[in-house]
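What you see is the complex with one protein chain gone and the rest in place.
Coming up: subunit A.
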């Protein structure tokens, strides 16, 4: 490979941002600015970070965090350091919604335009001194409408993980997190709530206006967004994660039981409330014993596919190839889903403990946590928690003195729903475009870096704690015979108490809507399972919420989205928004999805614009939708294309849309 780099030079800021992540370059061959005598005599290449293509995405983040966009010089420098062909670097950078490859102001307001927020009326107009970037669902639906303001500058998340040659990737993170860990043990209790990601220590720091900052604004009134854009550092008072859990404090809760009662920053508090008992139990049981418990518990994956977790772990553990990897899928981007965010923000140590148990069971020594890019508070809390666990021997070379080595690295997504698909996630993490791979081979055989990998959703993993805590048989007694345990639901839309709810499997939709305060008189439909799910009519609310029950009823639980629509919401616009979402989020790899999602959106737009004036035209468009939908379902590579027509189909067949 003979790489060719253009003439564009990085700016000092860009160079610094990349070097903060990768360490300084060793020679001009690697991109150093000053040539030494030695460089004239020997071609010394980037031994330290070459071959670390997986650092491409963190590097792109570093540039974007620092400057607000990715320039030719910046990208060229990053690619030179990592020995990635610039055309491929460009291909990767252009894949993600959060990056810009042309200049833009340092402050960007990502304004959610998705279902729940559109229902609540998100502001879309341009803002003073910032760009407004329409964004798919930001996962803040309980406080819709939502916006995320990001100001580029020094001290962004990637700069906090300087990492050099032989240094284990994880330990870099330790240092960074300790720096920001200066906020002490009790960030939440101190101020009641914690706000936007607090700026890191002030030592020699630039003025706040030049520092990287993020601010979550929800509900995003025009005034609140305007304020956040002007001073994202000053935005305070994001409510505690418990505010998203109307049931908080209910003793019947299993997965959510600590949310709102535990201090998410305090490891001691976590341990005082039962934390790390499950890991001790795991060490007693041994890896095979853990897998047996998880299998016997009947735990099914909560990421959408409902695959038996025990079987996945067994298959990964049994592979002879080494190393094995654990991947926690925290990319949560299905419109209307925010349960994983609430778990990570409200009880971060629980996820870390659960990942440690999973890693132990499958024989992995490294876990990756692929976190949705738009979740700054979860990032901050998890980093802080990881650092605490390392200093206290709960992660690292010798976990709990049991001779088991395990560490976790967080990787940030960058605005691509498709990267939640497990094989696309692997590609993204490896520094390639987030395009799904074809299966077989399955992740348990060849996953991350081509090695046996168990990818699991956040909620799935957190379930392992009660499985070990109460034992498989007690756990399996919860819920129904084939859907065991409890399930988290993300209720949004026209209800009085939107938020994350936990109910044992088998509860009906009716019961859930009662809890959330839904007025039945005005109810038009419930979208179950998200954009890839299906609609339920007001006369079908006795539907039991189980994997098998929803499947039998022709819908899906999916990731637990329950979007409630009343009569004030025009259905054609909801369908159009769903179609837009799939069009925007298709990776573009295969024809049925790449072009089919466009044709689907065009047809729905025509129908919506006609507003009933040309029934023949509409009938033709419905035929077209069915034809394209069938081909997308049958012939697409991955679940995105295969389900892109589900909601529209169910609106036609169950709600009689356009009839």
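Basically, contacts are C-beta pairs under 8 Å (C-beta built on N, C-alpha and C of every residue); 3 or more make two chains touch, one makes a residue touch a chain; residues count from 1.
Note that contacts and distances are computed from a predicted model.
Entry comment: the absent subunit's protein name, as recorded by UniProt, is "2Fe-2S iron-sulfur cluster binding domain-containing protein", drawn from "2Fe-2S iron-sulfur cluster binding domain-containing protein", "Aspartate carbamoyltransferase regulatory chain", "Cytochrome c oxidase subunit 2" or "ABC transporter permease subunit". The residue from A:298, A:336, A:572 or A:596 that touches the chain not shown here is A:596.
Of the listed residues A:51, A:91, A:481 or A:656, the one in contact with the hidden chain in the full complex is A:91.
Interface with the hidden chain, as seen from subunit A, comprises residues 1-4, 6, 72, 75-76, 85-91, 94-95, 101, 416, 433, 438, 583-592, 594-599, 602, 606, 620, 624, 627-628, 630-631, 633-637, 642.
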